[in-house]
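Omission of a single protein chain aside, the complex is shown with its protein chains in their original locations.
And then chain A:
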Amino acid sequence: MKILVCITHVPDTTSKIQFTDNDTKFDKSGVQFIIGPYDDYALARAVELKDALGASLTVLNVGEADTEPTLRKALAIGADDAIRVNAFPTDALFVARQIAAIAKENSYDLILMGRESIDFNGGMVHGMVGELLGMPSISPVMKLDVEGETVKMAREIEGGKEYLEAKLPLIAGCQEPIAEWKIPNMRGIMSARTKPLNVVEAVDSEVATDVTAFKLPPAKGSVKLVDKDNVEELVKLLKNEAKVL
C-alpha cells in the first residue's frame, strides 16, 4: 500500500500576523514555520498505518525552497521520502492540480492531508484533488481505519459525527482525534537528513483566484469590567448597550 500525505508549511499558531509591501505580502520576519496542525494529525495517522500495514509513506508540499525544513521534519516523524513541487502555492486549485499530477504518476492508495491549512483556511484542496482524480474525498475525518480494501471513517458534522465506508483509493482531510501529534525523536531526525527529498517542477495551471491585498481587523477596544458582586450590571450592559439579549 502507498500512502501520500500532503503537508502545508504555515506560521506557528502563536505568530503575530503582519503584512509588508503595502499589505500585499505576508511578513515572514520573526515567524516560525511549522507543519500545519491538521496535516500533522494526518501525518501521525499515516505513520501508524505505515507501521501497522507495512505501507510506504511519501510526503508532499507545494512550495518554494524555504519549505524544505518542514518536509525534513515530516521525514523525521516517519515518512520514507518527500516531494516538493517547486512553486509558490497561489491558490487551492493550483495546489490541487499539482497534487493530482503527482498522484496520477505514482498511484497512491490513500491520500491524506489536513482538513484545512491554517493560513488560508480554505479547506478545499482535498475535495478538488478528489474531483480531479475521480475519487471519493471525505472531510473532516476524525477516525480512519483500513481493513483490506475498505476504509472505515468517522466524519465530523455539525453537532455530531457520521460513519462512512469506502474502498481504496480515496482522499481524506483529517482532524483530531484521528491520532496524536508525533514529536520526532533523535533517530528520526538523524535519518531524515539522508532520506530522499525530490524536487519537481509544477505542471501548468492557470490562476483562478489570486490575493490582491491583505488587511488586519481593527484593533479591539479595551474591556469593560463589571464587579463580581454586581453581576446584574453585566446583564444590563448586554441588554441595553450591546443589545444582544
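Simple rule for what comes next: contacts are C-beta pairs under 8 Å (C-beta built on N, C-alpha and C of every residue); 3 or more make two chains touch, one makes a residue touch a chain; residues count from 1.
Everything that follows uses one rule, which is that contacts and distances are computed from a predicted model.
The chain that is not shown carries the UniProt protein name "Electron transfer flavoprotein alpha subunit", picked from "ABC transporter ATP-binding protein", "Diguanylate phosphodiesterase", "Electron transfer flavoprotein alpha subunit" or "PadR family transcriptional regulator". When you scan A:A87, A:A101, A:I118 or A:V203 for touch with the missing chain, the hit is A:I118.
Touching the chain that is not shown, out of A:T13, A:N106 or A:N185: A:T13 (per the contact rule at the top).
Considering the complete assembly, chain A touches the hidden chain via residues 11, 13-14, 17, 19, 37-38, 92-93, 96, 118-128, 130-132, 134, 136-140, 142, 155-167, 170, 173, 175-177, 206-217, 220-221, 223-228, 231-232, 234-235, 237-239, 242, 244-245.
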